[in-house]
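Beneath this line is the structure, given in structure tokens, with notes to follow.
For this view, one protein chain was removed and the others were kept in their places.
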Amino acid sequence: MAGLLNVSVSPHVRSSESVEKIMWTVVACLVPPLLLSVFVFGIQVLLIAGVSVISCMAVEAISQKALGRPVTVKDGSAALTGMLMAFVIPPGVSFLLPILGAVMAIYIGKHLLGGIGYNIFNPALLGRAFLLATFPVAMTTAWLVPLTDGAIFSYFNSGVDAVTTATPLAVMKEQGMDAFRQQFGAPSEIYASFFLGWRPGCIGETSGLLIVLGGLYLMWRRYITWHIPVSLLGTIGLLTWVFGGETLFTGDPLLAILTGGALLGAFYMATDYVTSPSSKTGQMVYGAGIGALTVLIRLKGGYPEGICYAILLMNPLSTVLDNWFKPKRFAPPIGGEK
Amino acid sequence: MAPTLTFPKGGVHPPESKKLTENLAVEVMPLPAELEIILGQHIGAPCAATVAKRAEVSEGDLIGEVSKGLGVPLHAPASGKVKAVGNSGHPVRVSAPSVTITVDQEAPDKQYQPRDWQNDTSQELLKRVHDAGIIGIGGAGFPTHVKLKPPSDNPVDTLLLNGAECEPYITADHRAMLEMAPEIVEGAKILLKILGITNCVIGIENNKPDAIKMMTDAANGTAGDGFSITVQPLEVKYPQGSEKQLIQAITGRKVPAMALPSAVGVVVHNVSTTKAVYDAVVLEKPLVEKVVTISGKGINRPANLLVKVGTKLIDIVEFCGGVKPDLSRVVMGGPMMGFAVSDLNIPISKTTSSVLFLTDEEIDANPLSACIRCGWCLDACPMGLEPKEIGVFVEGNRAEDTEQFGVFECFECGSCAYVCPAKRPLVQFVRLAKMKAKRS
Amino acid sequence: MANEYSSFQLLANGILKENPIFKLALSMCPAVGISTTVSNGVMLGIAVLFVQVFSSVTISALKNFIHPRIRIPTYTLTIATWVTVIDLSLAAFFPGAYAKMGIFVKIIVAFAIITMRLEMFACKEDVSDSFWDGLGMGLGFMVGMVVIGFVRELLGSGAVFGYDVLGFKPLLFFILPSAGFFVVGLMMAFFNWIEAVYAARKREVKQ
Amino acid sequence: MSNILTIIFRLTLSCLIAGTVMGTTFVFTNKAKKANEHAREEKVVYSLLGYSAENPIPESMGLYEVFRYVITDAGQSSIGYLVPAGAGDHSEGFTFVRIDLEGKYMDSNPVTISHEKVREQKDRDVAIAAAIGGGKDIRFADHTIIVTDSGSRLAYLLSGKFPGFKTSIHIMMALDPTYSVLGLEIMEHEEDPGLGAEIEQDYFKNQFKHKPFETIKSIEVAKAPLPPEYFDAMEGKVDEEAAIEVMKQYRDQDIYALTGATISSAAVSNGVRSMTKKFAYRLDILDRVIKEQQLQVPF
Partner (left out) sequence: MRVIQSFILLITAACVLLSTGAAFGAGPVSSTAFGDENEIILKFSTPVDPQAAAAPEVYTVFEEADPDIRLAITGVEVASDGTQATLVFADSLNTTQKHIVTTSGIGGVASASFSVAKSYLGYLISILISALLINNFVFTKYLGLCVFFGTAKRKETAKGMGVVFTIVIVVACSMSWVLYQFVMKPFDLNYLQIVIFIGLTSLTVQAVDTILRKVNPVLFKSFGVYLVLVIANCIIIAVPLLMASNEYNYFETFMLSLGAGGGFLLALYLMSSVSERLELANIPPSFKGLPIAFIVAGQFAMAFLGFSGLQLF
């Protein structure tokens, strides 16, 4: 009997949550919007997502092998990165793009910096930023037109290049509100169809409803908390309302939240554990910062959608925010802090 | 019933697993053939043995004493013959000096008669507590008489009795409260007299409604003799039983970092310690036995046992019908803060409140991975520390720089490690960090 | 101490052992900023070479004249003078290439590498050694710029020396300024790796 | 003390030497710089007109620069043109013609300045100020080159700056006497590589080629894919005659915007439109005034 017992440090019971479980749950939450996008845009979407996920996992495995680290592809973090990257690139791009993006996101963005937990920027968004810089035309134009019937098979019939269109935010930015209304309908119709997902854009920009549902599920599972999404969307709404209209206080906050990647960013991108602050106050500031930068880039910047860059810009600040908003200690020692 | 209270920050709620033993009455375990009494059972200087090899001892005889410094004497748990003054297994230090007694199974049970303590002065009472070798048997092992002499510049106004028993599995205090409520209340009165105060609150987590009821009834019985003893139900949350958290939950006062509860006018004692105080003062019985919860899915017959200090685990296992084949880990103490032992030749000490026989199903043996900075440990830490940073710094060979994260305020409750999805051994990191930070 | 170094040693030192870009990691700004083409690299390399050589020679020649208390101001003045000379000359005779380099020619004046060589070498050694050292450092810089420029030009615009060799543009990213950081970082790591492998092999051979 | 004096003396000497070196270089390079800059501009001009090293510009051609000024005199603005004086193919001296904001002739004064110095803004300003009398604020606006061949007008070359997507875009373009576009060259810009920077490409800038003034006046950009045949024609992938034929087909259409860079494309076409319109308006007035006043000009 002696010596057979297994010794380890306390605590001897652990909660049933694990990194693997969290990552794969988040991936699972992204599946419904993906399936809806397949229905809206066609099978091409599924292929792009598949290539993205597989290449991210492959790059993860290869880089871990090459760097002599334990291979942890199974923990799902690479799969999640792949999934998210597919959600933020136009569905009509060539398959080469997600593969290149995976190299940037996983190898350069993550493993060179020390692997999971040490990346400074959100890998998926880093991949997207890289692709946007490298293939500016494809990344800003390869939007598919949402199809109403038999979409799944249309890819095989028509090919991809034939059907491209502009995203709602791009129309809004480049052609103004009037053109936007003309193309996408009156506000009352827009809200509903945008919320459901009938609009051009990347996968992550389509169905607000499914994204929100997934996000709420993650909140219910306590994988994410309300702090980042609420402060982020609240700031976007507030600032758009104040500055987004022709005069002050006439912007359309609801439209700002529903269009573009605001919802995906708020629930899935900004809440990425590694690159967001841990303290709750820090998270609120972080979310508000992303929201403000998003509105800044949308209204004044060079891109129609700003949330991706806004998150990237706030990522390095998360360490700073954690330093500024340390958790409150139980009680200071007598005589105060040293 | 009074509203339930709890501490505001941090804490976790692991599965309670108390069903296994909470309805089992305390059983008296028969004397084993041999007892090994470790000489250093309390915080402070270990005892020096006062008996030599082959000396005859009877139950309650002094076998060890502290000549100088913090400490309490040690007594023979049973009559018999000193087999050796040497070393025996220890859950933390692997081996430690001890006195081994071959039990004389024929010796008659020692009888204790209650006496009236009301006329004793508090000085006399305090001496009895010391002489009986009483220490905090909830787990800390801090000599009780020291706690009862708070520094004069911090007047104490409240005595808290800790009946929270927040660790999963353990039901020793629960059973003690059910079966010995009047004795505990009597013990509380003794403590109040020693402290020279009248106010006492007994904190009990409300997963033990029967204990709350028993204790309330017992406390109500004391109304009218000048003491105010009440029962305070507490929300079920770990680590409610930690002194600082308990004090905050019940009184709302915050004990400053690196300070004792007396700094905020409170003294905390475990309910079982209080029972031991009763035994020492009323029955003049030294602390030689205690209630230990034997639980976990790896033991055939879980039980709440009254065992002699020095009983070896192997004897307990035998008494409880042996272990199951899928046993994976034996833990002395609670699953959150206890120590896993490598073999069963380790004796029960005064501070052992439970021995758990855990199977793979109960423990989580997932390998650790890198910190993903989810921040769950920040939410779980009742002390408002940053365990993830401590872990990352220790891994990055910068353990000596962890004082900025308050590593010395950590009392290693294990809440952070419990919630960690990356299964990181945060408590171990903290211990390492403390060692290195102290050195630098 | 004239014969302490051979001119070849001094040259090789600048190009390989103490390459200002990959080894000393000094003067990184142009290596990141305008190393998008080989010709930019050559152009700026020439400018740096010119300034380094002339400053080294000047300081070396005047080393007994320079009062030690005003050493640094004199260096700055010397460098600034030669930078002005090359700046004006390039602007006059190569307006096209000069326009591409923006203010990078002018900021050669703040390059740590040049001052460092003056302080560490030229103010102690004689003129010909200083000349070779300056030449080595300048060439080292030029080589570094050309290597980075080659990679970025080839991958970014599919060309070498402005001549389209691939016929397509593989990765536009590489001509973007931010790619300069990545290329320099990856190349430094590559050189470190080579060095480590080389050192390991040497150790093996010894054993 | 003597130490300080030595330091001061040596520092001063160093500064003097350095100053001499730099001054010499400056004097030496300044001329070359100006000449090279002019040569560069000329090269663009020739290439816009369709001439190059292999196909040199004929002797019979003359290039005449017209400098436009805005004159403010006691709160009243007027436009002044510094035009070469003389008749036929050769010119002597310059005339400064002032026209008020309504397009009415005000006055004209001969300006004495040499052909070399006229390119130097400082010298030119001084000469003009001397010619029209002091107390007026003169501000150089732009200059245009009028190209003639054997006395008849062949083309106008104008340069201009307008805001692009990021910073301003500087272009030069050639118009024929009917103000149709002969060619367009992007001189400086800081648009995004791969996107707006594509305005440099032949397939974009050659779209303006051969567009008549009527089209240019209201030109816009269209967000549609560029037809492949048109692309080939502009990139010079087909022989010249075929290219001209294809380009003719598209001459009355809007400019096809660059994919993903609508703003840069629109910036260029707006810039070209407004430059052309302004130029046409002004030149018509100047020509009318020259005709009415019977001024002697070589173009």
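Letters A, B, C and D name the chains as they come in the text, with residue numbers starting at 1 for each one.
Keep this in mind: a contact is a pair of C-beta atoms (placed from the backbone, for glycine too) under 8 Å apart; a residue touches a chain by one contact, two chains touch by 3 or more.
Computed from a prediction, not measured in an experiment: that's the story for all the values here.
Here is the thing to keep in mind: the chain we left out touches A, B, C, D in the whole complex.
The omitted chain makes contact with just one of the residues C:M28, C:V53, C:M101 or C:A122: C:M28. Residue-wise, the contact with the chain that is not shown comes from A:F130, picked out of A:F39, A:F130, A:W198 or A:Y223.
Considering B:V66, B:V288 or B:V392, the position touching the chain not shown turns out to be B:V392 (whole complex). Taking the whole complex into account, chain D touches the unshown chain at residues 18-19, 22-23, 25-26, 70, 77, 79, 99, 101, 103, 141, 162-163, 165-166, 168, 192, 270, 273-274, 278, 281-282, 285. Contact residues of chain C toward the unshown chain are 25-29, 32-33, 72-73, 76-77, 80-81, 83-84, 87-88, 103, 106-107, 109-112, 115, 177-182, 184-186, 188-190, 192-193, 196. Mapped onto chain B, contacts with the missing chain fall at residues 392-393, 395-396, 398.
The rule we apply is simple: only the chains that are shown with their structure count from here on.
Interface comparison, A-D against A-C: more C-beta pairs in contact at A-D. For this pair, chain A with chain C, the centres built from the Cα atoms lie 42 Å apart. Separating the CA-averaged centres of chain A and chain B is a span of 48 Å. If you average the CA atoms of chain B and of chain C, the two centres end up 70 Å from each other.
Residue positions of chain D touching 2 or more other chains, listed in rising order: 193-194.
Taken pairwise by the contact criterion, the protein chains fit none of the simple patterns, being neither a path, a ring, a star nor fully connected. In the complex of the two chains, the chain A residues touching chain C come out as 100, 108, 130, 133-136. Partner chain B is touched in their complex by these residues of chain A: 1-3, 5-19, 21-22, 72, 75, 77, 115-118, 273-274, 276-279, 326-334. By the touch rule above, chain D contacts chain C in their complex via residues 3, 6-7, 10-11, 14-15, 18, 21-22, 25-26, 29-30, 32-33, 36-37, 40, 193-194.
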